[in-house]
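Heads up, one of the protein chains got dropped from this complex, but the rest are sitting where they should.
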Amino acid sequence: MSNLTDLTLAEGRDKLAKGEFTAVELTQAHIQAIEAKRNLNAFIVETPELALEEAKASDLRRRAGTNGAMDGLAIGIKDLFCTKGVQTTAASHILEGFKPPYESTVSGKLKAAGAISLGKLNLDEFAMGSSNQTSYFGAVENPWKRKSDPTAKLVPGGSSGGSAAAVAARMVMAATGTDTGGSIRQPAAFCGITGIKPTYGRCSRFGVVAFASSLDQAGPMARTVRDCAIMLGSMAGFDPNDSTSVNMAVPDFEAALTGDIRGLKIGIPKEYRPVGLSEEVAKVWEQGVEWLKAAGATPVEISLPHTKYALPTYYIIAPAECSSNLARYDGLRFGLRVPGKSLDEMYAKTRAAGFGAEVRRRILIGTYVLSAGYYDAYYAKAQKVRRLIADDFAKAFETVDVILTPTAPSAAFGQGEGSDDPVTMWLNDVFTIPTSMAGLPGLSLPAGLSSDGLPLGLQLIGRPFDEETVFKVAGVMETAANFTARPEGI
Amino acid sequence: MSLDKATVRNIANLARIEVRDEELDHLAGELSNIITFVEQLSEVNTDGVEPMTSVAAMTLPMRKDVVTDGGRHDAVMANAPEAEDGFFTVPKVVE
Partner (left out) sequence: MAYIIQGETGDWEIVIGLEVHAQVTSKSKLFSGASTEFGAEPNTQVSFVDAGFPGMLPVINEICVEQAVRTGLGLNARINLTSVFARKNYFYADLPQGYQISQFDKPIVGEGELVLDMPDGSTRTVGIERLHLEQDAGKSIHDMHPSKSFIDLNRSGVALMEVVSKPDLRSPEEAGLYLTKLRSILRYLGTCDGNMQEGSMRCDANVSVRPVGETGLRTRCEIKNVNSIRYVQQAIEFEARRHVDVYEAGGDIRQETRLFDSVKVETRSMRSKEQAHDYRYFPDPDLLPLVIEQGFVDGIKAGLPELPDAKKARFMAEYGLNAYDAGVLVAERISADFFETVAKGRDAKIACNWVMGDFFAAMNATGKTMENPPVSATDLGGLIDLIGDGTLSGRLAKDVFALMVETGKAPAALVEEKGLRQVTDTGAIEAAIDVVIKANPDKVQQVRDGKTTLLGWFTGQVMKATQGKANPAMVNEMLAKKVLGE
């Protein structure tokens, strides 16, 4: 039983079906793993009692033959998804103690599929960050260590850093993430796991604390491509409560993993070689191209000319939307309130105390770019450039089926390293943001290790609503990469 | 372009976030760097480009006019930091 936490979702599902163990046993194994790894600070709230209750119910369902697609499987929920009766904070002081009287559509769907949540996973405050150092509840530690300096604490990436760390450390079999500019893919790459941001509109945003509404998208983070396909199948689907949710049937993503990618054209964008791209990352990327070539696909050089503008575009649009989305945290109906002599003083004190530095910075930037006299120069301009970025991809997909890029320009870095200048910090997302701007599906999977023993990820980008091709190619690459390394001591 | 302290104070006020005087210099510098960074967009020719407000290539779905919600006062009020007589309360607003 000691290796129950090593199982993938697919293995766990099949073994539960065969009766090799119960959901309660599987849940208990993960509860123990969570307790053993508290030093990573991956969870904000652990819910072991709730999980065990649900596990019992799952075992009963299985006996009755009414089990769902993910019944009994142990997962974690990023603390950005509202969970009924369970504290939901977005890792912010301003929401500390908030217990939503409702459930997000995505976490509700996973529950309905029988998945068992072990708690709420840490993240960057309001999902703003790429290193999980902005959480009010403390930074998350990456379970991976540098060979050269095993004592240094590394970041897990962000914003879904708690999710990535928990999956990598075998505390949960899989976790939900959300991705606005790379928040699933970059931490997946840093922690050596797989994660996919599906097409914008594929998963409902209802009940997910909003950061930047036109970009936010939920997705699965797991240890294999197949697991991501299984979990996305349970998360996706039209939701009448989200006006941007797309009314489209959810395909059988797992069935797309045929292993046959012969004849597919793989786009290799020439603009994804910025100054400062690590030599090792470039090498893994070339290796990826070779793997796909060997499997019968054809690499094609493509051009995405507006790539370099994606980052500045993102840092206008995302803060603008966030400045408005976060206006509701005003100390009036939920969360923190700091008393004031007047209403305005109460607002200003509450929001100053409730938001951390990065969130405050983005709110201020967003307020500025929308303010009178600046709208056209910044926000309207960014929306136009956003279209050009999306058009670049649309044009590329006229000739290729999927695009292969690195996920992040480097491997995981140390806590406290290089975080003084926000703009430098943002460069972590340089390869993931263009996909977000265009609303396309993007998957990151581990493709190798750096010389210092840290995982490096590659990103596959697909056409809108063509997650199936992304999964298919990712499956082939996963087999070729045969990434079996794991963090020391896991 | 650089933001001066008065501008930072003004946007902090619009955003209802209290900023202490001694923070202003640092914030102004930080925000100016960001604005300088995003201003590289000005070199992109966007003549005749329609702004993209959403990536979803669809139109707004509508719902039927049916009362499906409400009647859960207690749940709406349950997280309120301060309430009285069934109302949310705030420091008195003078008009």
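Letters are used for the chains, namely A and B, taken in the order the chains are written, and counting of residues starts over at 1 for each.
Simple rule for what comes next: contacts are C-beta pairs under 8 Å (C-beta built on N, C-alpha and C of every residue); 3 or more make two chains touch, one makes a residue touch a chain.
Just so we're clear, the structure is a prediction, and the values are computed from it rather than from any experiment.
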| item | value |
| --- | --- |
| Touched by the hidden chain, restricted to displayed chains | A, B |
| Absent-chain contact - pick from A:L26, A:V86 or A:A210 | A:A210 |
| Contacting the left-out chain in the complete assembly, out of A:L95, A:V140 or A:L449 | A:L95 |
| Absent-chain interface as seen on chain A, which is shown | 81-82, 88, 90, 95, 98, 100-102, 104, 205-210, 212-214, 240-244, 320-321, 323-324, 326-328, 330, 332-334, 343-344, 347, 367, 370-372, 375, 379 |
| Missing-partner contacts on chain B, residue numbers | 13-14, 16, 53-54, 56, 58-73, 75-77, 84-95 |
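The definition used in the following text is that only the chains that are shown with their structure count from here on.
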| item | value |
| --- | --- |
| Separation of chain A from chain B, taking each centre as the mean of its C-alpha atoms, in whole Å | 24 |
| Residue ranges of chain B in contact with chain A within the complex | 3, 7-8, 11-19, 27, 30-31, 33-35, 37-42, 44, 46, 49-58, 60-61, 63, 72, 75-76, 78-82, 88, 90-91, 93 |
| Complex interface listing, chain A residues touching chain B | 97-99, 101, 200-201, 214, 240, 243-244, 246-247, 306, 309, 312-313, 315-316, 323, 327, 330-337, 339-349, 351-352, 355, 360-361, 363-365, 367-369, 371, 377-378, 380-388, 390, 421-423, 437-439, 464 |
